[in-house]
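A single protein chain has been omitted from the complex, and every remaining protein chain is retained in its original position.
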Amino acid sequence: MDERPISRILIWLASASFLFLLAPVLIVIPLSFSGDVFMSFPPSSWSLRWYASIGQHPKMIDAFFFSLKLAGAVTVVNLLIAVPAAYALVRLAPPGAATLMSVLTAPLLLPTIVLALAMLIVAARAGLLATPQGLFLAHLVVTLPYALRIISTALATVPIAVEEAAATLGATPLTVFRRVTLPLIIPGLVAAGALSFLVSFDEVVLSLFMSGPRLSTLPVEMYHHVESRADPLVAAISVLLVLFTLFIVIVVDRSLGLARTFVK
Amino acid sequence: MSAAATAQGPAQSRRGTTFTAATLLLPILLINAIGFMLPVANLAVISVSEIRSSGAMTGGWSIAKWTTVATDPFYWELLANTVRTSLIVTILTLVVSYPIALCLHRMNGAWKSILLVLVISPLLLSSVVRTYGWIAILSDRGLVNSALAALGAQEPFRLMFNLTGVMIGLTEILMPYMILALLAGFGRLDPRVEEAAATLGAPPYRVFWRVVLPLSLPGVALGSLLTFVLAISSFITPKLLGGGRVFLLATEVYDQAIVTLDWPLAATLSIIVLVVFGLALAVYTRILRQIG
Partner (left out) sequence: MPAEDHVSPVTKQNADETAATDRFLSLQALTKRYGDTAAVDAVDLDVRKGEFLAMLGPSGCGKTTTLRMIAGLVPTTAGQIVVAGRDLTNVPPYQRDMGLVFQSYALFPHMSVAANVAFGLEMRGMAKADIRARVAEALQLVRLTGYEDRRPGQLSGGQQQRVALARALVIRPLILLLDEPLSNLDAKLREEMRNEIRDIQRRLGTTALFVTHDQDEALTMADRVVVMNKGRIEQTGTPEDLYERPRTAFVAAFVGRTNRFPGTGAGEVVHVGGVTMRCARPVSGPVEVMIRPHRIHLDGAGERRADDNHAAGTIIRTTYAGNVVQYDVQAGDAVFNVEQSTDATGALVSVGTAVTLSWSVANTLVFEAAP
C-alpha cells in the first residue's frame, strides 16, 4: 500500500484522544514516588516510602500470591480443558458444533454483573464463597470461552491435508495430534494461556462477589483499599503490576515470535 | 465381508467420532452447565422467591420484589439514569475513539503496531488500577484541580463523586473495546474508494461525510453495542469515582447482594440489566439490517 498523507486535524484529534486514553496509567507512575501521606497530584515531595510500605500490608501480599496461584491454576486447567474441546468442535465436527460453540462462548457475552450475582448465589448455597475452589470455578467459567475461541481459530488454520499426510505415513490419530497438530498450534496455545492468565489475574467483578474477608485476590484488595483510603499505596502496587504485565507480554511476544520463525 | 457389514462401517465410525467428541467436550460442558447455565437459570428462580425480614428464604414464592421494583419510583429513576448514563458514555466513547481508529487504519508499518499495542495495553490492566489513575487526575487535590489552582482558581472543581467523574472514567475504560470494533469495521474501507471520491472532485471533508463515515457504520454499530453493554453492567468505576453518590443498576445489584443481602431484589435488578442488554441487542440487529 502506498503512503497516504493523514490529515493534520485527524492527527491532532487522535493525539488528544490517545493522551486521554493513557492518562490514568501514566499518572500512576509519578504518583507512586510520592512522599505525601495522602494522595495529591503533583506530590509535594518524592520518596520510595510507598514501595517500602507494601511490605507492611500482609493482606496485599497474601492476595498477590493467591492471585498468582489462582491465575496459574486457571491457565493450566483451562488449556487442558479447552484443547480437547476445540479439537472436538473443529476437527471431529459433531452434529450441532456451531450451536455448541455459541453456547460455550456465551459467558463472554453476558453482562459480568449478572454472571457475578448468579455465581454468588449458587456458590453461597454450595458453601464455596470465599474459597479457592469457588474462585477457581468462577475464573474458569469466564476464561474458558477466550481459550476455546483462540485455540479453535488456531486449529482451523492447520491444514487438514497435513494431518492426513501424517496418517497415511503411518501415524495413529494420537501421534498425528502430538507430532503434527500440537506443534502447529503452539502460538495459539501461548496466546490462549497468556490471555487466560491475565484475565484471571486482573478479574475484579466476579472476584469481588465471590471473595470474603478470609480470602481475596489482589484486584479485590486494591479495590477495597481505594474505596476506604486515598493514599499512593495502590499507585506503587500498580506500577509493579504494570511491570509484571509488561514482562508477561514480552515473554509471550518472544515465544510467539520464536514459534513463528519455528513454524516458517 | 458382506456388503451389508461394509455399509455399516462408516455409520459406526461416525457414531464413534461423535462419541469421542462428546467425551472430549464433557469437561467444558460440565463447567458451562454448573458455572454458567445453572447459576443464570437460578437467578430467575431467586427473583420470585419469598424471603423473611431476616433475609432467609422461606422456600415459598413471591412476586413482591417485582412489584416493589415496578411501583417504587426510585427504581424507575435508577433504570432511566443507567440507560441515560450508558448512552452518553457510549456517544462520548465513540467520539474520542473514532479519530484514533481512523488514524490507525490509515497508518502502516511499525508505528501502527506500536500504537495498536498501546491501545490494547490498558485492557491488560485491572479496571481498579485505571480508575485509581482517574482519581489521581480528578480528585480535589488531583492533577486537574492542581493545575486550575496554579492558574488562580479559588475553589476546586467537583469532578469526582458525581456523574461527571463516572462518565469520564467509563469513557476511557471502554475506549479500547470501541477502537478495536471500529478498526474491524474499517476493514471494508478500501482506500481506492476514497481516492475515487477524491478524483471525482470531493474535498476531504465531503469524502469523510459521504464515503468514510457511511462505510464505517457497521463498525460504529458494533462498537456502540459493545460499549453500551459494558457500560450498563460496569460497577467498579461508578463505585470508586461515584463515591456512593452515583446510583446505577449495577451498583445497586452489588449493594443489594453484598451489603443488604437481599438476593431476590438483586436478582430482579440483574434480570432488568439482562432485559436492557437484550433490547440493545435487538436495536443493534435492526440497525445492522438497515445499514445493510
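We just call them A and B in the order they show up, numbering each chain from 1.
Methods note: a residue touches a chain if its C-beta (ideal position, glycine included) is under 8 Å from a C-beta of that chain, and two chains touch if they have at least 3 such contacts.
Bear in mind the structure is a predicted one, so any value in this text is a computation, not a measurement.
> Which residue, A:A166, A:L189 or A:V205, contacts the hidden chain when the whole complex is considered?
Reading the full complex, the residue touching the unseen chain is A:A166.
> For chain A, which positions touch the chain that isn't shown here?
These residues of chain A touch the chain that is not shown: 159, 161-162, 164-173, 175, 179-180, 183-184, 262-264.
Just so it is clear, only the chains that are shown with their structure count from here on.
> Rounded to the nearest whole Å, what is the centre-to-centre distance of chain A and chain B, using the mean of the C-alpha atoms as each centre?
That pair's centroid distance is 17 Å.
> Quick check: in the complex, which residue numbers of chain B touch chain A?
By the definition above, chain B touches chain A via 17-18, 20-22, 24-25, 27-29, 31-32, 34-36, 38-40, 42-43, 46, 96-97, 99-100, 102-103, 106-108, 115, 118-119, 121-122, 124-137, 139, 141-143, 146, 169, 172, 175-176, 191, 204, 229-230, 232-236, 239-240, 250, 253-254, 257-258, 263, 266-267, 270-271, 273-274, 277.
> Would you pull the chain A residues touching chain B in the complex into a rising list?
1, 3-4, 6-7, 10-11, 13-14, 16-18, 20-28, 31, 38-42, 81-82, 84-85, 87-89, 92-95, 100, 103-104, 106-107, 110-115, 117-122, 137-138, 140-141, 144, 148, 198, 202, 204-205, 208-209, 219, 222-223, 226-227, 230, 234-235, 238, 241-242, 245, 249
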